[in-house]
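Here is the structure we will look at.
Apart from one protein chain that is not included, each protein chain of the complex appears where it belongs.
Our next item is subunit A:
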């Protein structure tokens, strides 16, 4: 039964090995000549300004909330897609109503400018 999930297990193992391997081999093989400038945290070549642990804007939270809600919509699409042929036209109308109601929410979000980064 579990044999069908073997490819996922292989994928997880390869992903873990790649992550571990990158860290371990670069620390084993790489040269270590640390200097003050090299050990500084960096981002895109900019000089660091202040601490990285600042309070983030509430705008991130709004985007995350909207992401969860439309993610749950995608979860409902999954069993519908599996049964698509057996449900026929009735299923199409059902899901149409569901999507249209959520599309109203999407239009609302768009019109209110919640997706804009002001």
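Keep this in mind: contacts are C-beta pairs under 8 Å (C-beta built on N, C-alpha and C of every residue); 3 or more make two chains touch, one makes a residue touch a chain; residues count from 1.
Rule of thumb we're sticking to: contacts and distances are computed from a predicted model.
In the listed set "Cell division protein FtsW, lipid II flippase", "NADH-quinone oxidoreductase subunit J", "Peptidoglycan glycosyltransferase" or "ABC transporter ATP-binding protein", the entry agreeing with the UniProt name of the missing subunit chain is "NADH-quinone oxidoreductase subunit J". Looking at subunit A, the residues touching the absent chain are 1-2, 5, 53-56, 58-62, 64-69, 71-76, 78-80, 82-83, 86-87, 91, 94, 97-99, 101-102, 104-106, 108-109, 112-114.
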